[in-house]
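Let me begin by presenting the structure, written as structure tokens, before commenting on it.
Every protein chain but one is kept in place in this view of the complex.
Moving on, here comes chain A:
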Amino acid sequence: MADVNRGNRPLSPFMIGQYYRPQITSVSSIMVRITGIALLCLSILPVAWLLAASGSGSAFAGWDGFLRSWFGYLIMLGALWAMFYHLLGRLRHVIWDLGYGLDLEISRKMGMGMFVLATVLTVLVVLGFLIF
């Protein structure tokens, strides 16, 4: 039986920093996590807006005014992009988990595709709301 070595084993280095060059596969994956956590925090916005809407007129006016200010729209634009990006990222995980698209070339293409497609979808939705 092989010797048991419990103390002196090499550790895998932390992914971010000097050890690994940023690659589209790692950057696109880290962005999925960041957008996910950002979306959890940003869920406050619609919840607060709804709570205000269910309450008095002055509370609603305050929150609605904030959401529809240029700053509110900027946050919502970011949230929209994050939603699409995260959705595509998770879809990539589903594709991987089903056993497809695991080779490096397709993974790279999917990584780039997530940034491009999320941006395209965001622009389409904004245009859609501006037109209709």
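Here is the rule we use: a contact is a pair of C-beta atoms (placed from the backbone, for glycine too) under 8 Å apart; a residue touches a chain by one contact, two chains touch by 3 or more; residues count from 1.
Note that in this section contacts and distances are computed from a predicted model.
**Q** Missing chain's UniProt protein name, "Stage 0 sporulation protein A homolog", "Peptidoglycan-associated lipoprotein", "Succinate dehydrogenase, hydrophobic membrane anchor protein" or "Substrate-binding domain-containing protein"?
**A** "Succinate dehydrogenase, hydrophobic membrane anchor protein"
**Q** Touching the absent chain in the whole complex: find that residue among A:V47, A:L74 or A:M112.
**A** In the complete complex, the chain left out is touched by residue A:V47.
**Q** For review purposes, identify every residue of chain A that touches the missing chain, sorted by number.
**A** Against the missing chain, chain A presents residues 1-2, 4, 33, 36-37, 39-40, 43-44, 46-47, 49-51, 53-54, 57, 60-61, 64, 67-68, 80, 83, 87, 90-91, 93-94, 97, 125, 129.
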